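In what follows, a single structure is set out as structure tokens and then discussed.
Apart from one protein chain that is not included, each protein chain of the complex appears where it belongs.
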Amino acid sequence: MLWGVGTTATLAGLIVAGSRNLAHFDAALVAYTFSVLFATFGLTYRYSMWLQRPPTGLYWSRGWQAFLRPRRRFANLRSWLGRMGSDVLANRFIFRRGPSRWLTHMLIMWGCLIAVAITFPLVFGWLYFRPVVGDLSLYEAVIFGFPAFRFPHESATAFFLFHGLVWASFAVIGGVMLAIRRRMRDDGAAALQRFGEDFMPLILLFAVSVTGLMLTVSYTWMAGHAYSFIAILHAITVIGTFLWLPFGKFFHIFQRPAQLGVAFYKDVGRLEEAAHCRRCGHAFSSRMHVEDLILVQRQLGFSYEIPGNTAEHYQWICPPCRRASFAMAQSVLWRGRRGGAALPTQAGLLPMPTPVNNGLGEGPLGEEDAENFHP
Amino acid sequence: MAVPAQLEFFLDPSRCIGCQACLQACTECDTHKGQSMIQLDYLDRAYSTQTAPVVCLHCETPTCAEVCPADAIKRTEDGVVQTARKPRCIACNNCVLACPFGVPKMNTRMNLMMKCDMCYDRTSSGLKPWCASVCPSQALAFGTREEMMRLRPNARPVNAFQFGLQIIRTKVNVMAPRDWPDEVVDVTAAMYEPTIGHDMLDDIFVNIGDEV
Partner (left out) sequence: MKNSPPASTPTPALELETIRRFGPHVVHERESAGDSGADKLVKTHCCFCGQQCGVQLKVRHNTVIGIEPWYEFPFNRGMLCPKGIKRYLQQAHPDRLLHAWQKDSATPDGFSAVPYEDAVRRLAGEIERIQREHGHDAFGVLSGASLTTEKTYLMGKFAHMCLRTSNIDYNGRLCMVSAAAGNKKAFGIDRAANPWEDILGAEVILVSGANVAECAPITTNYIWQAREQGAKVIVVDPRITPIARTCDLFLPVKPGRDTALFNGILHLMIENDWLDRGFIQAHTAGFEALAESVREWTPGRTAEVTGIAEKSVRQAAEWWGVAKSSFLLHARGLEHHSNGVKNVMSAINIVLASGRIGRPNCGYATITGQANGQGGREHGQKCDQLPGGRDLSNPEHRAHVAAVWGMNAADLPSPGVDAYEIIRKIDKGEIKGLLSICFNPVVSLPDNNFVRQALEKLEFFAVIDFFMSETARYADVVLPGSLQEEDEGTVTQVEGRIIRIKKAVESPGDARSDWKIIQDIAQALGRGQGFTFDSPQSIFEELRAASKGGVADYSGVTYERVEDNFGVFWPCPDEIPEGAPALGPRGTVRLFEPGSWNPVAKGAGPFYFPDGKARFNLTPYVGPAEDVDAEYPIILTTGRVVSQFLSGNQTRRIGPLVDHYPEPRIELHPRLAERLGIADGDWTTVESRRGNCTLRASVVRTIRPDTVFIPYHWAGRKSANQLTISAQDPISKIPEYKVCAVRLRRADSPPEYAELLQPQQ
């Protein structure tokens, strides 16, 4: 809660400062400002609640520890930039889920990013344009109260800058169309999707983009016909979207970067000691990860300890051996009732179970899963 | 839509013949086309053809969901633990390592955990899941409890499992002998059990290898 209040107050302060005590603050946009402030509060609140969950908290701190490890900071920074580029900016992992899904996500993501980059500074009064005194063919951009650069009226820069929102809208609408097309035609998506979780965000994005475009249409070709009505409509959709941010699918925008921390955590795990399964003896993960999970499970109230057993804790058994143990536990219930007897095996550790099929999509899904299965 | 309450999943791993019909059928699911979410392992192929088919057991308190830092695993009101939500999953591997049954899979390239969701698309509209539809030995079966009690008069479903001090209750049942006195299947007690089968080392073979 404190975090929420704090961030919101900070943002409010920045708005005041950036717009030079609201001197360049556009009063018509005040509703937008308050909705953003509210969303900021909601997001921060939810984020801090999220971090209080034991696994999240542990990952958060472990992720930073891994990132800030002495002597690896430069290498980490470099791989952070790499991961930022490939995962966050280029959505490589989504490309692997399917090229059309990637295109969908890229269009929506970049459309929104561009729109936010343009509108937020305008709304907060952090950015405005003014004609250059003395040369009326030039405009000057003022950022955070400081004059930044000048550009001619009729230039390409002007065209792109002033129509940036139009381009963004087109990107978002294209992306939303693709997403809806998939959700309508793909049986798999149709089975799992829910209105609130999957359609609502698309509808909001679509509404924001379309009403925004209508504004342009109205003042460009319709002499401002119905402009104020459309403006209100646009405001409602935008404010609705902001208010929705902390709750629905949009929260992933703020949550997703945690993926980067995970990557550093795994880097450290690979460099350090491996965990060895106490049933088959094979390495299956990092010792750090297993010990962290034991800790988290205790915090969560699970008790997978096995008193009197050399394995000590069930977390020390690798996933394939857990499946084997489960199957054997059921099989031995039928001993003496169904045919067959316990077969002799070599003394010591038990053999590692092996997937029956390592072909496409049926064995481990990728390298890491192979390690989960077995190295 | 939800999975009708009277329809349940019944697992009898000792019936399994390892034919992989479940794997192949699982890859037909539209939500993860080409990839199987079912886990099927040879326990010790050198000794036996015994295989362990494991679907998600759908725990009442799913360890996978509890240890998920991203809150990406949800259990729906009908008791089905859904696969990771794509936008949220950060591929940390916690669920894979924590699931006591060894069920989830990690799709590294997609940065996504994937697991069995009991064919939610099918079961939520009253159909059997793919694997239990096709399973030729019906080691994986789906239907009503009454039907199962009638078809298997010497067996009964059990859905509690012991792992050390922890007891886990699940939506999916396994089949135990009907007169079995307990209510909880002790998994850790069976951890070091060797596979079950017949042995070829019958006394009749003592000298056969020597002719070679």
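Order of writing sets the chain letters: A and B. Residues in each chain are counted from 1.
Please note the rule applied: a contact is a pair of C-beta atoms (placed from the backbone, for glycine too) under 8 Å apart; a residue touches a chain by one contact, two chains touch by 3 or more.
Just so it is clear, the structure is predicted and the values come from calculations on it, not from any experiment.
Among the residues A:186, A:291 or A:312, only A:186 touches the chain that is left out of the figure. Note on the undisplayed chain: of the listed residues B:24, B:61 or B:76, the one touching it is B:24. Mapped onto subunit A, contacts with the missing chain fall at residues 98, 100, 181-182, 185-188, 338-340, 343, 357-360, 362.
Think of the hidden chain as still there; on subunit B it touches residues 14-21, 23-25, 27-28, 30, 33-34, 45-51, 128, 133-138, 151-155, 196-205, 208-209, 211-212.
Convention: only the chains that are shown with their structure count from here on.
Rounded to whole angstrom, the centroid-to-centroid distance between subunit A and subunit B, based on C-alpha atoms, equals 31 Å. Against subunit B, the residues of subunit A that register as touching in their complex are 50, 53, 55-56, 58-60, 87, 93-94, 96-97, 186-192, 249, 252, 255-256, 258-259, 262, 265-266, 279, 285, 289-290, 293, 296-297, 300, 302-307, 309, 311, 313-315, 317-335, 337-345, 350-351, 353-357, 360-362, 364-369, 372. Within the complex formed with subunit A, the subunit B residues making contact are 11-14, 16, 18, 20, 23-24, 27, 29-36, 39-48, 50-54, 63, 66-71, 82, 86-88, 90-94, 96-103, 105-112, 114, 117, 120-122, 124, 154, 161, 163-166, 174-177, 180, 185-199.
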